[in-house]
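Read the structure below first, then the notes.
The other protein chains are all here in position, but one chain of the complex has been omitted.
What follows is chain A.
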Amino acid sequence: MINNSMVPVSKRQLKKNSGLGQTVRNSLTMAYRGLLKIRRTPEQLFDVTLQPIIFTLMFTYIFGGAISGNVQSYLPVIIPGILVQTVITTSIVTGVQLREDMDKGVFDRFKSLPIARIAPLAGALLADTIRYTIATVLTFAMGYIMGYRPDGGLGNVIFAGVLVIVCSWAMSWIFAFFGVIARTASSVQGISMLVLFPLTFLSNAFVPVKTMPGWLRWFANVNPVSHLITAVRHLTNSGSVGWDFAATLIGAAVVVIIFAPLTVRAYMRRT
């Protein structure tokens, strides 16, 4: 409202930095913005709805007989593999959309507001967990339809789903970084795919690692994606939590610790 209540500068309470509380509040508001945008343009959810359905059907029936003898006994192996692959692939979109979003004028306003610098990024990444959730639910649902009955029980399946979503959120910082430094949205897609293909395919997602040549087996074993897949398999198939679970969380934390500050710094510079 334009009125006469302008507070003189010397009487204003000015803060030099945004505290943790403000950072969290700002990020949540930005996440709310992300959700509103998804609601306005539901067509951008095509990939997260179709990919789990198509991939699960395709890979299960193509590889099932060859690897596990029949489709039924392949399901406990492939569903966690597909789940991790699909959800992590989905996190690429975060980077691509961030790039598109940043080119719009509204990001200028976000930069000129006294908000936590990380909020526009953290909020966008947080809103995208809704996409991972959709992909996770659909993959499990597809598996269930095809006859997958995890022995770990519903509770552990949900737990595994949350683990995958958290890890994908961590991974999405890598793609957000590409999103911030790249010039165009399509180049983000390109670079991200180059990173993603080796990570998801050179793992234990689709085939047993022991059939690979030695050097490849070495990579597949250290690959953090393999640890995540193994952790999910243990959770869903036997309800157990082991070293892979811990390794996954450590890996996710390391990614965030490295890439979140890098991304925010690049974001601040790119003006």
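FYI, a contact is a pair of C-beta atoms (placed from the backbone, for glycine too) under 8 Å apart; a residue touches a chain by one contact, two chains touch by 3 or more; residues count from 1.
Assume contacts and distances are computed from a predicted model.
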Hidden chain of the complex, named as in its UniProt record, picked from "Enoyl-CoA hydratase/isomerase", "Lactate utilization protein A", "ATP-binding cassette domain-containing protein" or "CAP-associated domain-containing protein": "ATP-binding cassette domain-containing protein"
Given A:Ile115, A:Ala170 or A:Val232, the one touching the chain that is not displayed: A:Ile115
Positions on chain A contacted by the hidden chain, ascending: 1-19, 22, 25-26, 29-30, 32-33, 36-37, 40-41, 104-115, 119, 183, 269-271
